[in-house]
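A single protein chain has been removed from this complex, and every other one stays in its place.
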Amino acid sequence: MGFGPFLLLALMESAVTAATLALTAVGLSLVFGVMRVVNVAHGEFFMLGAVAAWFITNFIGGPPWFAFLMALALAPLAVAAIAALADRLILKRLDYEPEATIVATIGLLYIFQQAALSFYGPQAMPVEPPFNFRIQLPWFGYSAYKLSVILLAALVLIGVWLFLTRSKAGLVMRATQVDRETAQAFGIDTDRVYAAVFALGAGLAAIAAVLIVPIAQAHYLMGHDPLLLAFITVIVGGLGSLRGTVIAAILIGLSDGLIAFFWSPTLAKILATLLVAMVLVFRPQGLFGARTT
Amino acid sequence: MAAVILSARALTRHFGGLRAVDGVDFDLHQGDIHALIGPNGAGKTTFVGLLSGRIPAQSGTITLAGEDITRLPAHARVRKGIAYTFQITSVYPRLSVFDNVALAVQQGTDRDLGPAVMAALSRVNLADRAEQTAGTLSYGHQRLLEMGMGLALRPRILILDEPTQGLASGEIANFKALIRSLVPETTVLLIEHNMDVVMDLATRITVLNLGQHLATGTAAEIRANPAVQDAYLGGHHAAD
Partner (left out) sequence: MKVWILHVAVLLALLVLLLVLPAYHATNLARIMVLAVFAIGYNLAFGYTGLLSLGHALFFAAGVYGAALPVTYLGFAQLPALIAGLVAGAVMAGLTGLLALRTAGVSFMIVTLMFAQAGYLSLLYFGEVTGGDEGLVLPGAAGLIPGLSADAARTTIAYGLFALALIASLLLVRGRFGRTMVAMRENEERSRMLGYNPFAVKLAALVLSGLFAGASGAAYALLFGYAGASFATIQYSILPMLWVLMGGAGTVLGPLIGTAAMFYLVDIAGSYTTATLLFVGVALVLLILFAPRGILGTIRERWLPWLP
């Protein structure tokens, strides 16, 4: 295989990473933007989505496409319900105090990991893809499923964007983001908004996980890397800015995949984490955000 | 006339379109009790913020006894002898009164903190409350503690932002006596809304209006100044 096709393959692989990263990071960004909560357990919602998909597909059985569709519909709902519960039981009682919520979500991270280890086990297990069609390019064959992941992720993102900008519920969320007290004064039940946003953020991570689990495998420690990458994305994109987050996800997904393809993935991660630290120190509004003062 | 200890030239700070302080020239003389007055929004708090270094200046210069301190950060100016007390009482509410003052005293050269802290507390009549938690003091006592912390720094210049706000009349009399006892070792610059206090206490008065210097002089000169009467003592005063 020549360099050109090799690069193309690397690009296509990276695009899959970028697509799922965008979903995960938008979920994280939404939660930070509206609730000012840094959710360290976000990666575990991703992991729970993958594990739930494994349970659902095995429980339902039947043709792979049907089981997968059921998982795609049910796993995010289940994860969103868990998230809403966590918000009500823990985060709300902390009054969303930033440092306390970080400590609490670290606790949640361990609880979810242990739950997955106890009920699912230490092994990595795959979910069968809904279809096994390969698109034959002149140089190599490529999984049609991977391409459909990119497409589906884009559709979900457009859906989220329409929801936030066009629907009444989205308007309420944005109003709460701008000013919680004023929103309350206008009769908005901000407790419900927060629970909904936390659930939505977790649900987006779960969707990303269900999409990726036929390619990767479900494992109780799989939440770590998505969390780190999503953090990096949200910070580089500007905390709380959805558009910046999506742009950053595409850039980081592509560059992370490409760098990892040609160099050591460890080195790529080192550079990426240091980059993020530097962005926070020297450009806290993110690379694409505007200075507010 | 005594030597100028602190002076500002063409000092400027804008916030967006708002010209909070706009090219102000100002001299503070050694040993004065100098009052800064002006209608609300005249830029008084921003101006002393610039002098103390809490707010960086956009242009202009500030000199302390001839030394340019315009670029010096706030904490370094405090160490050079410019103390600042907050408009909204700002003590450490969860620490004891003793610790509050000790934090100021230990910036100096005293080897033994205890006596120096108690001496500073005696000056503001809080010596018997040294062990109390600062947050449990009454408002008036918290203002006194704030003053005590400023004095414990042994400053050359003490900047007071509305020190008598919220004090009872008896407390104001004590406060005036305290301020008089400071000069001439310490030079006092105070922002004050209470005109009785200003006229009674100040040896010199500067009037700011809309971010600009309007007049400087003794109480009698300021009273007689038509521009001041027009801008401040006249129509706007009722709205103050």
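We just call them A and B in the order they show up, numbering each chain from 1.
Basically, a residue touches a chain if its C-beta (ideal position, glycine included) is under 8 Å from a C-beta of that chain, and two chains touch if they have at least 3 such contacts.
Since the structure is predicted, the reported quantities are computational estimates derived from the model, not experimental observations.
Among A:P63, A:G107, A:P126 or A:G141, only A:G107 touches the chain that is left out of the view. The chain not shown here is touched by just one of A:V38, A:I60 or A:L251, and that residue is A:V38.
Residue in contact with the omitted chain (choice from A:L7, A:A73 or A:L117): A:L117. Considering B:T12, B:Q107, B:Q132 or B:Q165, the position touching the chain not shown turns out to be B:Q107 (whole complex).
The chain not displayed touches subunit B at residues 52, 54, 73-76, 78-79, 83-84, 86, 90-95, 99, 102-104, 106-107, 113, 149, 153.
Where subunit A meets the missing chain, the touching residues are 38, 90, 93-94, 98-100, 102-104, 106-115, 117-118, 228, 231, 235, 264, 266-267, 269-270, 273-274, 276-278, 280-282, 284.
Simple rule for what comes next: only the chains that are shown with their structure count from here on.
Put simply, the C-alpha centre of subunit A and that of subunit B have 53 angstrom between them.
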